[in-house]
Structure formats: structure tokens, C-alpha cells
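Let me begin by presenting the structure, written as C-alpha cells, before commenting on it.
Missing here: one protein chain of the complex. Every other protein chain is in place.
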Amino acid sequence: MAPPVKRQTRKGKHPMSEQKIIEIEVLRYKPESDQAPHSEVYKVPFTDDMSVLQGVQYIKDNFDGSLTFRWSCRMAICGSCGMMINGIPKLSCESFLRDYYPNRITIEALANFPIEKDLVVDLSGFIEKLEAIQPYIIPKEPRTLEQGEYIQTPEQFSQYIQFTSCINCTLCYAACPQVGLNPDFIGPAAMALLHRYNMDSRDGGQAQRMELVASEEGVYNCSAVGYCSEVCPKHVDPGNAVNVNKINAAKDYFLRFLSPKGGAQ
Amino acid sequence: MSKRRPYVRPMGGWWKKNPFYVEYMVHESTALFVAAYAITLLVGLVRLGQGEAAWNGWLEAMKSPLSIVAHLAFLVAIAYHAFTWFKLFPLTMPPIIVNGKKLEPEVVVGSGWTAAVLAALALLGIVWRIAA
Partner (left out) sequence: MEIYKADVVIVGGGGAGLRAAIAVAESDPSLKIALVSKVYPMRSHTVAAEGGAAGVKRPDDSFDYHFHDTVGGGDWLCEQDVVEYFVKQAPVELTQLEHWGCPWSRTADGHVNVRPFGGMKIQRTWFAADKSGFHILHTLFQTSIKYPSIKRFDEYFVVDLLEDEGRCQGVVAIEMATGEFTMIEGKSVILATGGAGRVFRESTLGGIVTGDGMALAFRHGVALRDMEFVQYHPTCMPITGLLFTEACRGEGGYLVNKDGYRYLQDYGLGPLQDKPKNKYMELGPRDRLSQAFWYEQQKGRTIEHPVMGSVVHLDLRHLGEAYLRERLPLIYEMAETFMGIDPAKEPIPVRAGVHYTMGGVRVAGNCESSLPGLFAIGECASVGIHGANRLGSNSLTELLVFGKVAGDEAVKKAQSLPPGNSATLLKQAQAAEQRVLALKTKTGGTERVATIRKEMVKSMEDGCGIFRVAETMQANCDKLAELRERFKNINLDDKTSVWNTDWLSAIELDYQLDVAQAMAHSAINRTESRGAHQRLDGPDGAYKVRDDVNFLKHSDAFYVPGSAPRITYGDVKITKSPPEVRVYGAAGEKADQERKASHV
């Protein structure tokens, strides 16, 4: 019987049954008493099936109930539990302590966001960006419920489906230096969502969304670092959405000269 | 009154924090070599317009050890630039969908390389024939 351990890291016979101790260094910040964040180290007993999130929960349950972080689903779908783990943005529920042992592991709140407390960051800016891109179907051809569903061929479906997979975990924002340098930049995930609706055969809102794409907060903030797509846990490739929209925005700009009605149709 | 006091971490030296960023910075800086080489060629063109003596002078300058070292540096930097530029292909291009499946990034990068190598060979062939 195969023990539930990732192939590459399987060690020993029953790796799940041995308890080991790993050091977890957490960047802590208590706004009501600290001037700036500082690190604290905890020694956490773990088994090979334990995620980094479970490690952090262990600290909260057993050492210090004031340790603060977001989590819910434990299965990499709710997007709550992003953290910088050894400097890399990751979902802590699908990162495993065994992959870092025997080294110390460092955990910090997601980069490029203000820290509210410990591992919790301020997401209000991100949410405003999501709201700004008109993330809903603006029907190309309105249809009543009696007429049933829209028909969508496999080709039409494949145009946008990849960009629907975003779980809003904001790892890509933590990966993007341009977001850090200019917090107003609309950023990868929001742009991927915008692109998702633009590419949907049911939608006719591309022209309405174009203003934002080409605006000062828009795609031209991107210098094609590409790390956003690298860290995305859901293979959304948000960097691609941003860069394809650079092309779209440029096309739209030139088409505006040629046709009095404007481009992007 | 709210007790919130969000802490904003400084961005200074951000590019040193992750090997991925370092690679990005190196990629960006190799663009300078591309520019330098372009300027070198441009100077050659201007020299050509100024008459045979000027052109020959430029050719001589190109043969100097300093120039050869510089060109070797150009070669390495531009090769690296090209390599990382091709790597960015899948990021910057609209996805190519064949039979409802997105083309794998390796395939995209690979076709980019193939096209580049073919173009280079063709150019070399033409130059060869002219020279012969």
C-alpha cells in the first residue's frame, strides 16, 4: 500500500508514522503593539502528511492563539491561504512541511500587500480592481430563459475556459514587482478575469472594458517579468492575459484612427 | 477609532530577493548590448556613406583586439537575450489552440527557435553566395 506521500520526497518505510520536528520562522506583526514586523521561531512536530497550513495551525492551537492567518477549504480552491514560503508565494494548504525538512522554513505575509496582522494582508485594493473590470456577461445577444442555454462550441469554450480557473489567491500580485512599485496597477488576476469575459462568446463587452485596459492603471504597467504565471497554482497564465491585452489595446488605438466608430469590435 | 495600522514593506532591492527577478534583470540589461551592437553597425553604415577611406578605417577598427573582445561579449549577451526572449514567447503571444487544446509552451518556444535558426541559416547562405 502506498503511503500518501509525494513521490519525489518519499523517505523511509512508513514516512507518515514518524514524528519529526521542523523549525518554522514566522514574520509576525501586531499593529497594536509593534512598530514593525519581527520574526519568531517555533519548533513544530510534524508527520509527512502535514501541510504548511497545518504547521501554522499547530502553532496557533498549541503555542500562541494570537497567531493570525486566513484559511478555509484546505484543498487549494478557496484561495485564502497564500503566504510567502521561503520567499515564494504559495498556497500553504498545498505545500508540505516534508518538502522543507530538515531545513528551517520561513513564512511571511504575501508580498506587495500591506500587512494587517501577522500573515493577514489588506486585500481591499485587489477586490476593488476585480470590481472595476466589469466581471460579468454583457450579453452580445440577449436571450430569454425560455430560449434555453446559449450554444457554445468546443472551440468557443476553449477560448476562455483557462481564464475562468482563477481562485483569487493573489499569489500573482505577490509575485509582480510592478504591483509592488505601483499599487494601482490593475494586475494579473483582474486582467485575466477581464480577458475571460472578453473571450466568452456570450459576451459583447470588450469595447466597454477597453478604456481600463489602456488606462494608466492598465496593461502598460507590465514589463513582462512573467513570474505571475510561474507561481499561479491554477495554471491561469494571467501574464498571458495581460500581454495579449497589450496587443488588443494597441490594435484598438490604431483602429480608432481608421474607423470613426472606434476599434475593439 | 480604528486600531488598524497596515504595515507597508519597502520595495528597495526587490530584484535581489528572488532568482527569477535576477534573471529578469539580466535579461533586461542584455538589451543594452543589443543596442550597442546596433549602434556599431549603424556607425559602419554611416562610414560607408562617407567614402571608401572611412569605410576601410571602420573595417580596420573592427579587427582590433578590443573590438573582437567586445563582439564576443555582444555575442554572449545577445544569445542570452535571445534565449530569454524566446522563453517569453508563450507569455506574450495569444494562445494557439489546436483541436480545442492549447499548444504547450515548449512547442511555442521550440517553433520560435526553429524559425530563428532557419532564418539565420538562410541569411548565412545568401551572404555565402554573395561572398562567393
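Points worth noting:
Order of writing sets the labels: A and B. Residues in every chain begin at 1.
We take it that contacts are C-beta pairs under 8 Å (C-beta built on N, C-alpha and C of every residue); 3 or more make two chains touch, one makes a residue touch a chain.
On a predicted model such as this, the values are computed, not experimentally measured, just so you know.
Residue in contact with the omitted chain (choice from A:Asp200, A:Glu217 or A:Asp252): A:Asp200. Among A:Pro37, A:Pro135 or A:Pro183, only A:Pro135 touches the chain that is left out of the view.
The omitted chain makes contact with just one of the residues A:Gly55, A:Gly79, A:Pro188 or A:Gly226: A:Gly79. Within the entire complex, the positions of subunit A that touch the omitted partner chain are 1-7, 10, 14, 16-17, 30-33, 47, 49, 60-62, 64-66, 68-80, 94, 116-118, 120, 122-123, 127, 130-131, 134-137, 139, 143, 145, 148-154, 156-157, 160-161, 164-165, 167-168, 193, 197, 200, 202-203.
Counting over the whole complex, subunit B has residues 2-5 touching the chain that is not drawn.
We take it that only the chains that are shown with their structure count from here on.
On the side of subunit A, the complex with subunit B involves touching residues 29, 31-32, 36-37, 87-88, 111, 114-116, 122, 154-155, 157-159, 162, 177, 180-181, 223-227, 229-230, 237, 239-240, 243-244, 246-247.
Contacts from subunit B toward subunit A in the complex involve residues 3-9, 11, 14-15, 17-18, 20-21, 24, 28, 88, 90-95, 97, 100-102.
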